[in-house]
Structure formats: structure tokens, C-alpha cells
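Missing here is one protein chain; the remaining ones are kept as they sit in the complex.
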Amino acid sequence: MDPLSWTDIFLRIAAQLAPVWIALIATFALSITFKRRLGLYGKLFDSPIGMVGFGLVMFWTYTGIFAGAFDLILTHDVLDQSASMKNKGPGTPFTQMMGTPDPNAYPYYLLGGDNLGRDVFSRMVVGAWEVIKIAPFASLFAFMVGITLGLPAGYHGGRLDTVLSFLANLILAFPVILLFYLLVTPEIIQTGIPVYMAAVLFVFPIIFLVLLWNSRFHTQPATRNLYVGITLLVGTWLYLGIAWNADPLGIVSFPPNLLVVFVAVVFVNAPTVFRIVRGLTMDIKTRDYVAAAQTRGEGTWYIMLWEILPNVRGPLIVDFCLRIGYTTILLGTLGFFGLGLSPESPDWGSTINEGRKLLSMYLHPALPPAIALLSLVLGLNLLADGLREESLRD
Amino acid sequence: MVTFILRRVGVMVLTAICLTFIVFFLTNLYPNLEKLAKTQGNFRMTDAEVESYLGRNGYLDPMLVKYGRWIGVWPGWVIEEEGATRGRCIEPGQPPEEAPRFCGILQGDWGFSTVFRKDVGVITGEKLALTGWLMLWVMVLMVPSALMLGVLAGMREGSRTDRTLSTFAITTTATPEYVSGVLFIAVFASSAVGLQWFKGTATGAVDKPTFENFFLPVLTIALYGMGYIARMTRASMAEVMTAQYIRTARLKGVSFPNIVLKHALRNALIAPFTVIMLQFPWLLNGVVIVETLFNYKGFGWTLVQAASNNDIELLLAVSVVSVVVVLVTQLISDIGYVYLNPRISVS
Partner (left out) sequence: MAEHDAPILEIENLSISFFTRLHEIPAVMDFSVTVRPGEAVGLVGESGCGKSTVALGVMRDLGVNGRIVGGTVRFKGRDLGTMSAAELRAIRGREIAMIYQEPMASLNPAMRVGRQLMEVPMIHEGISRTEARARALEVVGDVKLPDPERILDSYPHQLSGGQQQRIVIAMALMSKPSLLILDEPTTALDVTVEAAVVDLVKDLGRKYGTSMLFISHNLGLVLETCDRICVMYSGEAVETGSVRDVFDRMQHPYTQALFRSIPLPGTDKNAQPLKAIPGNFPLPHERPTGCNFGPRCDYFRAGQCDAGDIAMARIEGSDRHFTRCLRVAEIDWTAPLQKTGTVEATPPGKVVLRIENLRKYYEVAANALFGGGGATKVVKANESLSFEARESETLAIVGESGCGKSTLAKMLMGLETATDGAILLDNRNIEQTPIERRDTQTVADIQMVFQNPFDTLNPSMTVGRQIIRALEVFGIGATDRERRDEMLRLLDLVKLPREFAGRMPRQLSGGQKQRVGIARAFAGGARIVVADEPVSALDVSVQAAVTDLLMEIQRKQKTTLLFISHDLSIVRYLSDRVMVMYLGHVVELGTTDQVFAPPYHPYTEALLSAVPIADTRVKKTHIVLEGDVPSAMNPPPGCPFQTRCRWKPEVPGGLCEREVPAIRELAPGHQVKCHLSADALSCW
């Protein structure tokens, strides 16, 4: 068989991505049809920048989900090596050094093979899954921590603020890479420190929700007990499973090397979120509706969580998008330095790192993951920009 | 003003102590020490051998004692072994009686690097000079172009220039150094594309930096930071351009170029100034990535070497340097802010 021409490669990739196109078209069609009823999300479809950003983000989200969770899209297993495919260029027909290839196997390496003879295209699409399953959740946890600490720091000020701000600045004074090198190593996993850190960091979402319900419903004990009870039950179960790997039911667990990556990323992001929330809180707390709540004798957590927090959601949503992007970059950095994830992992950072070593000769192993990462982060930034612009309008 | 600086220096020292203690604590955890022992000795050491190696070199003393030694407030360890006296503060070949009791950073002794087998102070100095050179060029390239970009985009919000420049700025902030570096090497340095305008490695730049071997690393670092500063400047400029005093100036009959230069610029640069100063610590990350990518043996490269080999004292020195960089830039940004912004007076 002859190698494919570039046109063929593009057509075949496009065909391979068919489920993604279908999902994208459906999303856009539905969203544009109902955009007037969808609030801020709907307004996004008035802004070309926002739409491009959203499209890029959803492209990679769908790609990641279909490839990682449903085994669609990808053409070969991400770990299968074929010695005869080492460093072969894009469109090379699939061969194996020993034995005949499985007749059902996809006949080409669409974007070529890497230095171990693995399929670059498949590794790139599965790399999206590596990002999708960590970045949004790590950002979410960072937000929970940052909000739970930033609100009281900004609202009360004083000594509490001084101490918390000092801690935040302390973490921010660390060069991120040094922190990663110190935290994300097999030796540190041995000591169990990531588990303790996870134990502290992951308790914040539970605290956050309990405070949220309690402050809102403390006047109606029955409702309050129901909400708080459910939160504590579900929260503790997930918490035991995720942080301590001790789920009594044995359903929830978290691989330790993924946990350390997760914890490190949350740890690095939380102080920035803290600073943003603190600043916004200091601004909003001078508003009259906050004073009105104070003069009704509302508790401080009610004021912070129900009077202040909903009114800073605009900037926080925008920052959330940016933060997912930044987390993606951080995950890439970890991969680039070979920290945390297993060396075989198809994540973009590791693939770029492997590919760069032969860069002066072969471009194709390093470029696809680099461009993928760039386009996802760019999409998130454009999305944030679109959201910011639309939330400021009217 | 003096009390302010003193307070800031106090905070700085406190931060440095906390930070180094954290680094110290993490690097002195037993699994890390075990790794150190094995890299120093050999990888087939038994647990007992590891333990005795660590004991002989004072690694098994209590954490605070060890930290005190590093600071220089606790006497260095001295072990008499097979008739010879070895100690933390005893230089090879020096009679034990002449050696000082304390040898920590307070005495100006930064310790000994186990990777490079050299004095940490010497290594840090050398590498900092190399990285300083890199940073200087990054700043020279990044700051003026970022400010210009931001001002041009922000002075007419929503115009075509603004859209184009903003998209460019967003793209650069979305491109981490390890992506842009790879792209640049691929396009400008690899034999596959064939342009080969620049060198894909900056190893040679350590001795003799030239445009050819130095431009790509500088561009790579500068680009990532540039977008961020440009966007801040743009936002600030756009906000200033809608301010009432700009309308006042316009309705006084001031021409547009003069409005931008005389009325808007100074106000618009207040916010980005802080950002530029706070970029320094952030650039440090870029430096680590770029120095690894381009194999430029500076401070960032040293950090990676020290960290991957658990070179405790070198890592500590690296952390001290970075915390000082971070906090000094913060201090400068605060002071500079006051001079740029007449609304805040210094009493």
C-alpha cells in the first residue's frame, strides 16, 4: 500500500471524528435555537469569539469523551507498539515487524508513528481524555477551597485575612515547577503526604455545602437537617473513597499517582482563586444589600454565601474557564517534566516531551499534541473572553 | 516609608523561612533521603547500608536540628570515625580544631551540592548570571512590545486593530513555552522544514550568546508573558479611554494622539506596571521549561537537576533565590505603584 496523500489524511481524520461533528452540530443547533432562554450561556451565541471558543472547547471535550470513555474515534490502541512503524510519517500504512497485522485493524497510522512505533493520532485524541477527566474537576476543587477561604478573608478582614493571605502568598512564592518536583514524585507518594493534603483539600467542598445549606435553612430546621444530612452522607462517602481510598462500599477509588497530580494542581490553583474571591468580596461587601442583610441580623455565612457569592459569579465563571486552561497547561508541564503520570501515558505533555527529543528530524510526533493543547487552551481563553464581553453587555 | 520597607523585609524573611522549611521538610523525608543515599552510593545498597550512610552524614538527626545547622544557628555535626574526625563544617584536609562550630547561611556557607560536587554558593552565582542574561533580553523584548500592543488595542476599543491584536494576545497566552518552543524549533530550526534560521539548542549561548542561538529561547519566554501583559494593558487602556476625564480632554479640544499620549497613557500604565513586576516570578517557570527545552545550563536547568536528584542544599538555595526574587519584585511593584499613581501619597 502507498502512503496516503495529505488530502486523504484530512478526509480520513474528519471521517474518524464523525461522532464529534454530530455532537457539535447538535449542541450548536439546540443552543442557538433556544439561546434567548438560556441566560448567559445563550448570550454566548451572540458573540463570534465566544462561539469559536466554545466550539473548540466542545470539540476536545467530545473527542476526549468519545475516545477515552467509549473507545470511538481512535484507530489503534494507544499503548500498542509496532517496531516497523517507528518514526514513520503521517499516512503510512500499518505494518508489523512480526506476524501479519489483524485484518480488522485500521490500515494506516494517520498521523504517523512515534519513536516507539505507537499511533500518534490515537494518542492525541486519547490525550484529550487525560485532560478532560482532571482539569475541570481540579479547577472546581480549587474554586471550592478558594471560595471557602476567600469569602471570610475578604469579608472579615483583620487577622484572619492577614494569616490566610500570608499562606496564599507563601504558596504563590514557590516556583510552580519546584513545587511539582517536590510533591509529585514516587518518593513523596510513599510518605503519604499527598493523601494528607487531599484529606485537607477535599474536605472543603463538604464544608462549603454544609455551610451553604445551614446558613440558608437554619430558620427551618427540618429542611436544613435533610439537606445537611444528605450532603454529609454523600460527601463523606466520596471523601473516604477519593482522599483515603477507603470507601466502605468499595465503589469509589482514586489511583494514587493520579491523586498526587490532582492534589498538586488544586494546591497550586487554590491561592489564586482565593485572592480573586477575596478581592471581589471586599468590593461587594460595601453594597447596601449586604448592609440590609446585616441589619436583619443574618449570619455572616449567609451574607457571604447567599448575598455576596451569587453577585460575583460573573467574574468567577470567566476565571473558571481561564483556570481550566491554566490547569491544562500545568498538566502539560507535569507531563513535559515526566512527573506524576506513568511514562506510557498518552497525555499531551508527555507526548510533547518524547517527541521533542527527535524534533530536528521528525516533526510529526511532537506537533499534533502541541497543537491540540494550544487549541484547547485557546478555546478556553476565547470562551472566557466571550463570556466576559457578554456578561458586561446590557 | 522606612517602616513600610522594614515591615516588608520582615515579611520577606518570614516567608523565606517558612518556604525553606517546607522545602527542607519535603527533601528530608526518609524516602527522599534513601534516594539520595542510593544516588550518592550505589543503587544496590541494602536498607542497613542506606541507614548507616545517612547516619554518618548527619541526615538522621531531628529535622529542626538539621534545619538549624543549615541556617547556621546549631553547631554542625562532627563524627569521629576510624581515628579521623569528619564534620559538616570541616573542609577536607582542614584540622578539626580550626574548623568553625557553625556553618550555615548566616555564616555565608550555602552548603555543598551533591550533584555538581561544588559549593552551592558558587553554582548559584554562576547560574544566576546566565539566567539573568536571558531574563534581561526577555524583558527587553517583552515589555515594550507588550505595552505597545496593549495601548494600540485599547485606545480604540472594538476596532479592527483591537480585534486583531487581542486575538494575537490571547493566542500567545494560550501557548505555554513547551508548546511554542516546540513549534519554533520545528519551524525555524529543524532540518525537516529546512528554514534552519536559528539553532534549536542554546547550549553554545552559555559561552557565546549570538542572535542565532539565543533568539528562540528569548522569544519563547517573552511570547507567553507578552500576551498577558498586553491584555492587561489593553483592558486598562480601554477603561481609561471611557473615563470622564478623557471626555473632558476631548471636549477641551485636545487632539486624539495627545489624548492618548498625555492624558491616557500614564493612567493606563498604572495597573500593568504591577503586572509586569509580578511577571518575574512567573517568568521563572518559563525559564525552567525553556532552559530544559533548549538545554541552556542556567538557573532553571539547575533547578531541574537539583530537584530530580534530591540535592537538598542546592534546592534550598534555589528556593531562597526564587522567594527573594518574588518578594523583591513585589516590593518594587508596590513602591513603583506609588510613584506612578499620585493618588497614593507616601507619608
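Going by the order they are written in, the chains are A and B; count residues from 1 in each one.
Keep this in mind: contacts are C-beta pairs under 8 Å (C-beta built on N, C-alpha and C of every residue); 3 or more make two chains touch, one makes a residue touch a chain.
If you're wondering where the values come from, they're calculated on a predicted model, not measured in any experiment.
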Residue, one of B:S113, B:N267 or B:T292, that touches the chain absent here: B:N267
Touch criterion as defined above, residue of B:F4, B:F102, B:W137 or B:F168 at the omitted chain: B:F4
Of A:T7, A:T100 or A:T219, the one touching the omitted chain in the full complex: A:T219
Interface with the undisplayed chain - residues on subunit A: 46, 219-220, 287-289, 291-299, 306-307, 310-311, 313, 394
In subunit B, positions touching the absent partner: 1, 3-4, 7, 158, 243-245, 247-255, 262-263, 266-267, 270, 334, 338, 340-347
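Heads up, the rule we're going with is that only the chains that are shown with their structure count from here on.
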Subunit A-subunit B separation of Cα centroids, rounded to whole Å: 26
Of subunit B, residues touching subunit A in the complex: 11, 14-15, 18-19, 23, 26-27, 29-32, 34-35, 166-167, 170-171, 173-176, 178-179, 181-183, 185-186, 189-193, 200, 281, 284-285, 288-289, 292-293, 300, 303-304, 307-308, 310, 315, 318-319, 322-323, 326-327
Subunit A - residues contacting subunit B, complex: 49, 166, 169-170, 172-178, 181-183, 185-188, 190-191, 193, 325, 329, 332-333, 336-337, 349, 352-353, 355-356, 359-363, 366-367, 370, 373-374, 377-378, 380-382, 385
